[in-house]
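Worksheet: one structure, shown below.
Removed: one protein chain of the complex. Kept in place: all other protein chains.
Right after this comes chain A.
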Amino acid sequence: MVPALALTVDGMREVGASAQGGRFIVLFDPNRLIAAIARSGDRAAFAALFDHFAPRVKGLLMRGGAPAELAEEVAQETLLTVWRKAALFDPAKASASTWIATIARNLRIDIARREIRSRLSQVYEILDEEAPEQPDAMLSGAERDARVRAAMTQLSPDQYRVVELAFIEGFSHQDVADRLAIPLGTVKSRLRLALSHLRGRLEDLR
């Protein structure tokens, strides 16, 4: 059974914002929206999904240093891909956010490296089809993602910042150290602590 992603921090924010606007209260449930698109090409569901995710994909890319124009294009293409591939989304494998983040990553590579006809996004797709075979796969992707999300909120601001730099901006440890003006050893230990904290939260499930 896949729990609806109700009442994540973002869900709460949406509830607050729309209540303030005095219109209606919605629990944002991306899995249900994606299912509605898959089932019947539901354009209202698509609009809701777009309103939530497109500005976040754009924000994530710009946070990583992409120019606004590229970030906008990747965000548009990402949501179009969600529309086209809605029926392929498997909530047992990953949360909607993780699925959409990987689509955005692949499209950023395709679009940024268009002139050289990069094939790297195909490599990610081939790996994505390789199913994990161990019993650990019984830990559903949605459950894993919820754990990771919870663990992320427990990181110290310092740890969160190095994770963000390493993941969003793709900085090497040395780049992160230069950027934050802290020693390389500190970057490595913060990241190691952050990752072991995340893994610790996942170990309980095995």
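Please note the rule applied: a residue touches a chain if its C-beta (ideal position, glycine included) is under 8 Å from a C-beta of that chain, and two chains touch if they have at least 3 such contacts; residues count from 1.
The definition used in the following text is that contacts and distances are computed from a predicted model.
J.: Assign the chain not included in the display its UniProt protein name, restricting the answer to "Transcriptional regulator", "Cytochrome B", "BCCT family transporter" or "Acyl carrier protein".
T.: For the chain missing from the view, the UniProt record says "Transcriptional regulator".
J.: Out of A:Leu27, A:Ala92 or A:Val123, which residue would touch the omitted chain in the full complex?
T.: Checking each option in A:Leu27, A:Ala92 or A:Val123, the one touching the absent chain turns out to be A:Val123.
J.: Identify the residues of chain A touching the omitted chain, counting contacts across the whole complex.
T.: 8-10, 37-38, 41, 43, 46-47, 50-51, 53-60, 62-63, 68, 71-72, 75-76, 79-80, 83-88, 94-95, 97-102, 104-106, 108-109, 113, 115-120, 122-124, 126-127, 129-130, 132-134, 136, 141, 144-145, 148-149, 152, 163-164, 166-168, 170, 172-173, 191-192, 195, 198-199, 202
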